[in-house]
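Here we show just some of the chains, and they stay where they sit in the whole.
First chain written, first letter: the chains are A and B, and each begins at residue 1.
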Amino acid sequence: LGRKVVITGVPGVGKTTVINRALALIEEEGLSYGSVNFGTFMFEVALEEGLVRDRDEMRKLAQADQRRLQKTAAQRIGEIEQNIIIDTHCTVKTPKGYLSGLPEWVLRELQPDIVVLVETDADQILSRRLSDETRTRDMEGYGGILTHQQFNRSMAAAYGMLTGCTVSIVTNPDFLVEKAAAHLAEILR
Amino acid sequence: LGRKVVITGVPGVGKTTVINRALALIEEEGLSYGSVNFGTFMFEVALEEGLVRDRDEMRKLAQADQRRLQKTAAQRIGEIEQNIIIDTHCTVKTPKGYLSGLPEWVLRELQPDIVVLVETDADQILSRRLSDETRTRDMEGYGGILTHQQFNRSMAAAYGMLTGCTVSIVTNPDFLVEKAAAHLAEILR
């Protein structure tokens, strides 16, 4: 089986850019990783099973169905034989609080080798969100972002206890995306 | 089954006031929640089983008995069909360190939907404890309260990983109890 690397980060941290730059770096060396977005993968499983017709219906599924879908998706990703990056959230901020992106039933199937937290200072994330005109996001203040990132670290620790995966923090500060990508590439090597 | 909402907070944070105000708000809208105190509920189970005669004897129980009681109490609360608030501690500070209020064997039975952390700044908690003449508490400094609240967040993250419950932080600062109650009411809705 290949290596399974979960990559997480709060909205606006620049996760996708860091992933793409890191993949470019290691591909130059002949290393390759497949890549799945956990939410998209779950949606595809739901489509196949005839549970939903479009992505909007995903949110309306009963909790039991959602959890079963999460488990099936994790199981299938767990069976992929090549090295793979799983793009997901460590926790999702919902109106009812922080929700684990990789609860026990997902972790037991997925068995990740590494969980990466892409982070940067809360004020930089706030600026990046403010300047991103393509998305309308619920605006969250500095303190909220700070707390979310701290909570993600605590959650990742619990993931590490349950699975024995390592937890790696990749910092992606303004003007230093190449450094962040080099760090992630080193983790992927 | 109804919704199970665990509400926690360090001593002096004003948890009971926030809960009562939030319940008053949602009752105006026709919503209702039952309410149990986990410790009291455990004591009642112990009385029924003839394990203890008074609350003092609870502390003297063997660890195996205490854990079995916790599990039975959690099981019974888990079977309650209405919406319910469970008033307990995220962690309890003991002479041997922080003790989880909802260890694995409790969580597996209880299956909470939401764990709420009622928090405020450590200095405000310290002031509230100092002005509360009805209780004699072991006095703890600013740093101790700060650490306790931070540790509670980490513990709550582990609860979220195991059960998939959301973790919600309700801030209860001086002069803003109505705002805290409104936030909790929103979570309970």
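Everything that follows uses one rule, which is that a contact is a pair of C-beta atoms (placed from the backbone, for glycine too) under 8 Å apart; a residue touches a chain by one contact, two chains touch by 3 or more.
Just so it is clear, the model here is predicted, and its values are computed rather than measured.
Colleague: We see 2 chains here; how many are in the full complex?
Modeller: 3
Note that in this section only the chains that are shown with their structure count from here on.
Colleague: Chain A and chain B share one sequence, so how far apart are they rotationally when you fit their Cα atoms? Give it in degrees, rounded to a multiple of 5.
Modeller: Superposing the C-alpha atoms of chain A on chain B needs a rotation of 120 degrees.
Colleague: Counting in whole Å, what is the centre-to-centre distance of chain A and chain B, each centre being its mean C-alpha position?
Modeller: Between these chains, centre-to-centre, one finds 31 Å.
Colleague: Can you tell me which positions in chain B touch chain A when the two form their complex?
Modeller: 113-116, 153-154, 156-158, 160-164, 166-169, 186-187
Colleague: Once bound in the complex, which stretches of chain A touch chain B?
Modeller: 67, 91, 94-100, 102-105, 107, 147, 150-151, 154-155, 157-159, 161-162
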